[in-house]
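Below is a structure I'd like to ask you about.
One protein chain is absent from this view; the other protein chains keep their places.
As written, the chain order gives the labels A, B and C, with residue 1 at the start of each chain.
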Amino acid sequence: MTAAHTVRPTRDQVLKNLVIANRVLAAYEVVDGWGHVSARDPDDADSFIMSAVRAPALVRERDLVAIRVGDGEPPAQIKASVERHIHAGIYRSRKDVTAVVHCHAEALIPFGVAGVPLRPLAHTDAFLIDGCPIWEIRAATYRDTMLVDTAELGDSLAATLAQAPIALMRGHGATIVGASIHEAVYRAIYARHAALVDLAGRSLGTVRYLSTDEARSAADSTVKTFDRTWELWSTQHGATSL
Amino acid sequence: MTAAHTVRPTRDQVLKNLVIANRVLAAYEVVDGWGHVSARDPDDADSFIMSAVRAPALVRERDLVAIRVGDGEPPAQIKASVERHIHAGIYRSRKDVTAVVHCHAEALIPFGVAGVPLRPLAHTDAFLIDGCPIWEIRAATYRDTMLVDTAELGDSLAATLAQAPIALMRGHGATIVGASIHEAVYRAIYARHAALVDLAGRSLGTVRYLSTDEARSAADSTVKTFDRTWELWSTQHGATSL
Amino acid sequence: MTAAHTVRPTRDQVLKNLVIANRVLAAYEVVDGWGHVSARDPDDADSFIMSAVRAPALVRERDLVAIRVGDGEPPAQIKASVERHIHAGIYRSRKDVTAVVHCHAEALIPFGVAGVPLRPLAHTDAFLIDGCPIWEIRAATYRDTMLVDTAELGDSLAATLAQAPIALMRGHGATIVGASIHEAVYRAIYARHAALVDLAGRSLGTVRYLSTDEARSAADSTVKTFDRTWELWSTQHGATSL
Partner (left out) sequence: MTAAHTVRPTRDQVLKNLVIANRVLAAYEVVDGWGHVSARDPDDADSFIMSAVRAPALVRERDLVAIRVGDGEPPAQIKASVERHIHAGIYRSRKDVTAVVHCHAEALIPFGVAGVPLRPLAHTDAFLIDGCPIWEIRAATYRDTMLVDTAELGDSLAATLAQAPIALMRGHGATIVGASIHEAVYRAIYARHAALVDLAGRSLGTVRYLSTDEARSAADSTVKTFDRTWELWSTQHGATSL
């Protein structure tokens, strides 16, 4: 049996799933007025699709635009988020990545500013075993900016991310990647889960994180249930009424 | 007068109550994309009923399947959760148990990973006086897994649970039992309550837990009100629209 | 001008306001499956009105029953909460009290078990300046119970409450009183507010509580706005659909 999320989706399915993903991430407080989720174009690996400038909860299929991986540029006349360079930089360096979430989740920012990487305390968050680097924009630019608004900054973020599933961005938020939209959304929601569990655990005493072996085993088993979480999230929060 | 929850239910009532229980537990954030609640089959004590692979908030009566207590196996051709062995193991060892909840509640995981058993601070949580052991899967298996996916692991969890109402599972979640669906759901919701109250209490100073005598008295009186809490929860969250 | 809440209500208004109060307190998580709010009968000062055994969110006008202040007994054949003795005890000792809320609010229990009385950090919570004693049931009875299920225990709680607006009950919850239903509901909601603000304030450092003079002045001004908060709460949460 092949799970739905492992079948290579058509472009039409990607468009529909991106709209659902925007709404699900908003419902789970991963994104707010900002934040975005993108997917590599299944018909053109040198292009990715994300929404134009619009709050995720309000994104409709007609708000989606294709952007070039090579330089992060949208079609002429199209308004696109300056932070498309986050996505373009990662798609350039990570051939395995098919979807990217960028967010300012309130639960993740404290870890970035305190210099504390997320680590897995529960099997649902096991993917964190593959790393959670913290990107420092000051290491990448002399300009006084917090935004990833150039191809160079996108490359710098991607270099810090390396092969990890998530990078925290000091003073800004986080960027999460996946081999599918299902996986990127899953990881974004459970990165938030890991942060909340860790904060509470620390107030009780010394916590025991998953071992590397435990985490790799658990990560394998959660991947097999992406159809279940996606069915829940899309049923409860994915509807577009606009 | 006999309270409804103390009358032995028919199989049809068990099926309906399992659907309600799934939705109530989701509404109270005891379960999320995973987690499950089962009940012993009133017509066959060697069998228990739980949902197939589906997020609890979406479970319908037609998703329920009967599984053998003896070996945890479902009928041929039926897809069942690998973690059915949690339920089977407990039904084998605890004749008094009629319902089991397994969950990854965000509020409970910190206690398991910090090695801090839940204890009752309020009379609503008095059932915790009968113990809250923490199960360590490493003590039971050499395999690098976090899942209770064999009959042996189910037996190990049941051995740690012993006569307690709840066992925390390090790095995973918790399993809660009851003499009825009403009781298992009650205990799952109030285990979460106990965890949140304890976290806040510790930040204020030294807390006073219920004494054993106080807790036993209070546990007796809360059992008498299961009809009231069930009426509330099933009215507010039990509806199936699918 | 006379504010609506200061006009002596008719019995019919009291019944309607009690139903609204039940639903508002449930919406603000002051009460859950248990808890109750009562009012002195405007036509009979030796009687008070509260719901029979039913979760507050589900209470309807026909669930309300009159109970004698003198001995806490309901009419023959009527099922009433064992904890009616909380209310009866207070109505016996406090002629100024017209309404009583009893609750197990998750936000208040930590203060009772840690032995930390609530104090006002904000002018909305200024009524706390008149005291927040913590009642210890062990000081009142040799029985191993947590419930106020006798007239003697009701008198003991009332003696600890004395002239205060609220008493915390160790291991149990809290009881809040007022000169009107509006005031008792207000104080119950803002006792919870005070608890949450205090918990957060302590984690930042040393906090400055209102002085006695500041609090008395602020308490006088909040009383003048009970019509405003009641309009909000009853509009948003008071509807009965049952």
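In this section, a contact is a pair of C-beta atoms (placed from the backbone, for glycine too) under 8 Å apart; a residue touches a chain by one contact, two chains touch by 3 or more.
Given the structure is predicted, the values throughout are model-derived calculations rather than measurements.
A.B. asks: Considering all chains of the complex, which shown ones does the missing chain contact?
C.D. replies: The undisplayed chain, in the complete complex, is in contact with A, C.
A.B. asks: Which listed residue, A:64, A:107, A:140 or A:197, touches the chain dropped from view?
C.D. replies: Result: among the candidates, A:107 touches the missing chain.
A.B. asks: Which one, C:51, C:81, C:98 or C:124, makes contact with the chain that was left out?
C.D. replies: Of these options, the touching residue for the absent chain is C:124.
A.B. asks: Per the definition of touch given earlier, which of A:154, A:173 or A:238 contacts the omitted chain?
C.D. replies: Result: among the candidates, A:173 touches the missing chain.
A.B. asks: Kindly note down the residues of subunit A that lie in touch with the hidden chain.
C.D. replies: For subunit A, the residues touching the absent chain are 32-34, 53-55, 57-58, 82, 104, 106-107, 109-111, 113-116, 143-147, 170-173, 199, 202-203.
A.B. asks: In the complete complex, which positions of subunit C touch the hidden chain?
C.D. replies: Residues of subunit C in touch with the missing chain: 121-124, 126, 193, 196-197, 200-201, 203-211, 213-214, 216-218, 221, 225, 228-229, 231-233, 235-236.
To be clear about the criterion, only the chains that are shown with their structure count from here on.
A.B. asks: Could you pull out the chain whose C-alpha mean position is farthest off from that of subunit C?
C.D. replies: A
A.B. asks: I'd like to verify one number: the distance from the centre of subunit B to the centre of subunit C, where each centre is the average of its C-alpha atoms, in whole angstrom.
C.D. replies: 33
A.B. asks: With chain centres defined as C-alpha means, what is the inter-centre distance between subunit A and subunit C in Å?
C.D. replies: 46
A.B. asks: Residues touching two or more other chains, restricted to subunit C: which are they?
C.D. replies: Answer for subunit C, listing residues that touch two or more other chains: there are none.
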